[in-house]
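Missing here is one protein chain; the remaining ones are kept as they sit in the complex.
Going in written order, the chains are labelled A and B, and every chain counts its residues from 1.
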Amino acid sequence: MFEARLGSTTLLKKIVDALREILSQSTLDCSDSGIQLQAMDNSHVSLVSMLLQNDCFEKYRCDRNISLGLDLKSLSKVLKCASGDDAVTISAPDKADKVQLSFESAGKERTADYELRLLNLDQEHLGIPETDYSCVVIMPAIEFARICRDMTSFSESVVIACSKDGIKFSASGEMGSANIKLSQTSKGDVDLTVEEPVTLSFAGRYLSTFTRATPLSEKVKIGMAADVPLLVEYPIEDYGYIRYYLAPKVDDPDA
Amino acid sequence: MFEARLGSTTLLKKIVDALREILSQSTLDCSDSGIQLQAMDNSHVSLVSMLLQNDCFEKYRCDRNISLGLDLKSLSKVLKCASGDDAVTISAPDKADKVQLSFESAGKERTADYELRLLNLDQEHLGIPETDYSCVVIMPAIEFARICRDMTSFSESVVIACSKDGIKFSASGEMGSANIKLSQTSKGDVDLTVEEPVTLSFAGRYLSTFTRATPLSEKVKIGMAADVPLLVEYPIEDYGYIRYYLAPKVDDPDA
Partner (left out) sequence: MFEARLGSTTLLKKIVDALREILSQSTLDCSDSGIQLQAMDNSHVSLVSMLLQNDCFEKYRCDRNISLGLDLKSLSKVLKCASGDDAVTISAPDKADKVQLSFESAGKERTADYELRLLNLDQEHLGIPETDYSCVVIMPAIEFARICRDMTSFSESVVIACSKDGIKFSASGEMGSANIKLSQTSKGDVDLTVEEPVTLSFAGRYLSTFTRATPLSEKVKIGMAADVPLLVEYPIEDYGYIRYYLAPKVDDPDA
């Protein structure tokens, strides 16, 4: 038996919104310690990894490890049927071919139950090696989302250059070019930890997809080092995270 | 001479919005006692009936019975040109080929007059027999609209089951299944009068179309009995109603 209850549906909505553009279907690996997900995006370029610890839930029970293969578009439709402040219980018996989502309104005069068919998805567990990033930037998630949006209207590639002076995003295309610089501020909005400066080029549309997670966190953490994938991490309160990984473009002359 | 004046355009906008998706053209039957409309929807499956008593109007005059055949899309365009708080006067001479709508702003420094061509529409007056419904449910109109929207994302058919315990809406399709239950609450939000429990299946997209009337009323009344059409009624303040009728699906195994 697997059962997990959240006091509000809002957090679950935000998580599914963060995942459903990058993954159409995915497997949630549920264990005693919480729920994990790890997958390549639909086009097998970037990687996403999610952790939700069991203390995120009002009630959490997982008698045996269970993998729930879900169509995220269907899950998103079900979540749209719920109010943000409905409590939600996700449950599945040990050998399930369905998962149940039950929503309760505050006064309990309305109950809504949804059953979604489980999918049998191939899973490759990719080891993500721990990396020492030579540059780590913590910045407002909304600002990062805005910059990614602005850059992609200029070019498919976004160059990110990080040094002790700040972080600079650049894009250059037919229309012209764009440069946005952020410095470490006394207000502490932008926080830079730079061992060695690094300049890398990335496919802007993946960065934009990652920013679907913006509503989850006030701050986003960006980790970069030469020749390793970029890390874009959105913390989920104190209970976990969504992490996106994207390899730098190698053939880009700006990189 | 026919002349009817409303102090605000908002009510008329809501009524036309409730009708114009289900009926592209329709005839308003105006008599001394008020305005009536009765018609099959565009696809001849459901039936809609409207009554607006003369006391709904600030001023009402109808010397002789008159039938005004209107294109509801055009009427809706004209109403979009008016502010909600404009006063509106609808008028037509006895043998009219046009109807006039005159809007006045509060200070009267702006007058807008529109003339719409009248249409010659075939009319079949269908007698709607008075029915004793074995289940009558009064519930918040917004809740009914939300449930219809949620159900139709699962299946074309919606099963409505009503008993003394409550009213339950169910839909089941490829993606999975949905069940929403409402109980009679102490708050009085949901009111059930059940002589005999009944379970019937309906085409969800018609139910969804009916909910276009939601802005008209805080509450909606649902009447069901075995083998007769479902009644969905939206009261128009104390002045009348819009009623929709929809026959149950017979070949549905869930019905």
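Definition applied: a contact is a pair of C-beta atoms (placed from the backbone, for glycine too) under 8 Å apart; a residue touches a chain by one contact, two chains touch by 3 or more.
A quick note: this is a predicted structure, and the numbers were derived from the prediction, not measured.
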Among A:44, A:95, A:125 or A:187, the residue in touch with the chain that has been omitted: A:187
Which of B:1, B:81 or B:226 contacts the chain that the document leaves out: B:81
Hidden partner chain, touching residue among B:2, B:60 or B:114: B:114
Among A:178, A:192 or A:225, residue touching the chain not depicted: A:178
Where the unshown chain meets chain A, residue by residue: 143, 146, 150, 153, 174-183, 185, 187, 189-190
Contact footprint on chain B, counting only the chain that is left out: 71, 74, 77-78, 80-81, 98, 107, 109-117
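Convention: only the chains that are shown with their structure count from here on.
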Distance between the centres, which are taken as Cα means, of chain B and chain A, whole angstrom: 44
